[in-house]
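Working notes, beginning with the structure itself.
Removed from the display is one protein chain of the complex; every other protein chain stays in position.
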Amino acid sequence: MRRRVALAALLVVCVAAVLAYQSSRPAASGADARVFVPSPRFYLDLSPSFRTSVADAYWLQTIQYYGEHLRSDNRFDSLWPMLDLVTTLSPRFEQAYFTGAFALIDAGRPDRAYGLLKRGMAANPAEWRFPAYLGFFAYTFGSEELKEKWAAHWYAKAAALPGRPAYVPRLAAALLTKSGARDKAIAMWASVYAEGDKYSREKAVKALGALLATDAQERAKELASVRTMMSPQAYFQLLQDLGMGSS
Amino acid sequence: MSRVLTIALNTFKETIRDRILGVIVLFALAMIVGSVWLGAISLGQAGRMMQDFGLVAVTLFGLVVAVFVGASLVRKEIDKRTVFVLFSKPLGRSEFIVGKFLGLCATLFVVTMGMGVFLFVAVWYVAKSPQPDLLLACLLIYVQLVVVVAVTVLFSTVTSPTLASVLGVCVFIAGQLSSNVLSLTRLGHSPFVKAASWVVFVVVPNLSAVDIKAAVVGEQVSRPATLGLWVGYLAAYCVVVLLLASFVFRRKEF
Partner (left out) sequence: MAVAIETARPHVESSSAPAALRLQGLCKVVKTGFWARRVEILRGVDLTVADGDVFGLLGPNGAGKTTTLKVVLGLMRATAGTVELTVPREQIGYLPENPYFYDYLTGEEFLRFSGRLFELPSQVRESRVRGLLGEVGLEEAAGVHLRKYSKGMLQRIGIAQALVNDPSLVLLDEPMTGLDPIGRVEVKSIIEGLRRRGRTVLFNSHILSDVAELCTRIAIMKAGVVVWEGSVESALAESGDLERFFVRQVNG
């Protein structure tokens, strides 16, 4: 009987100790901004399955890290190594590049974000969002002199990729116009017209009307260069919309 | 042939009733359910996370079953002396080995594909669309585990069950790294390293060749044509291993 009481008492004491410790722990331990992140080269020798799993595990860690530090000290020292690891081990993990790029902006490193997106584009050349995001970043963070030029460059690249929405080539054409690359702008507006809906066509006609030479002959010459970009009916219609009649 | 099937059926009954199996499967299912939560904290990558970690769970727990049950299959019969009754009948030693192997393969199929179907349904629920590639991936995991079972059975005829289990796990890991061994044969520094790499590459089964997890989560493009060839290679590998095991077993005395 006494033994049972002693055991029960021991159990109560231990449970109390565990609960006391748990409740006394600080709610969120001050997380260190610098975390150990192994270099990708240690994992490169593993089979693709292992690499993907390691990348996914580190992805979860990256998100946790980002969220924690966003709320607390706003320091993201280890963010780049983590993103580097994830994207090196799983180069086609597209979301990692996009989210990572924005996280890096928050971390005050737009240059790194830019580099990350370029890597993503190299690994996923058919994904339109990479050059599109690059264009956005170039415009938002680039220098005043060059931002239009670079944004136009990227958006033009994006316009050429499959699956891109209609606004991309329109944006590319507008930026090309603004940055003064006239020939390219004309070509881009022509392609917007060629595949676009009513709204796109209106915009294209308006822009081309402003861009093209006023002299009718010059205008005709300039337009001839874009004739191959669309079907004969569309070209004919374009000429009509520009008020040039048959030619 | 029917004697082989009799042993196989008996082994299936024996192994599928093992309570440890239930515990292992329960853990696997818990891990799969847990990965749903993981998916929720992955910023929209729920599908990918669940598929990745779910397949890891199926592989891991399938491996545990393959290795621990496989290692004790033969030993149990010897220790419990049921072999005396068995071999007094017209049952060949190789028929016995093949029968035990097939029985465990049947149980392993139930376990692996059971977990696979559960994962498939869970991912469907979370990602709102079915991913049939998951089932193919589980089937191929099963193929890898069948090879591990064969190798473990071979080891169990020459050494203790514990050591046989450990060696089985080692062969699995080595099989996953097999493609690296292959690159060593091309890039090795000295002819000795190259020759040794060739030996290791031939002896160790190339399990990574039928692992399509990276393709399932979208990281790689799978090559279905060569998959069939590699499965055939692994089947031939199993045959060789089982022949070796029968040979060793034939020399045994009780």
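A and B label the chains in the order they appear, each numbered from 1.
One rule holds for everything that comes next: a residue touches a chain if its C-beta (ideal position, glycine included) is under 8 Å from a C-beta of that chain, and two chains touch if they have at least 3 such contacts.
In this text the structure is predicted, and so the values were computed from the model without any measurement.
Although it is not drawn here, the omitted chain touches the following shown chains in the complete assembly: B. Among B:86, B:106 or B:170, only B:86 touches the chain that is left out of the view. In the full complex, the hidden chain is touched by chain B at residues 2-3, 6, 10, 13-14, 17, 80-91, 253-254.
Just so we're on the same page, only the chains that are shown with their structure count from here on.
Distance between chain A and chain B, defined via averaged C-alpha coordinates, is recorded as 41 Å.
Taken in their complex, chain B has these residues touching chain A: 38, 41-45, 48-49, 52-53, 56, 176-177, 179-180, 208, 211, 213-214, 217-220.
Those residues of chain A that touch chain B in the complex are listed here as 45-53, 56, 59-60, 63-64, 90-93, 95, 99.
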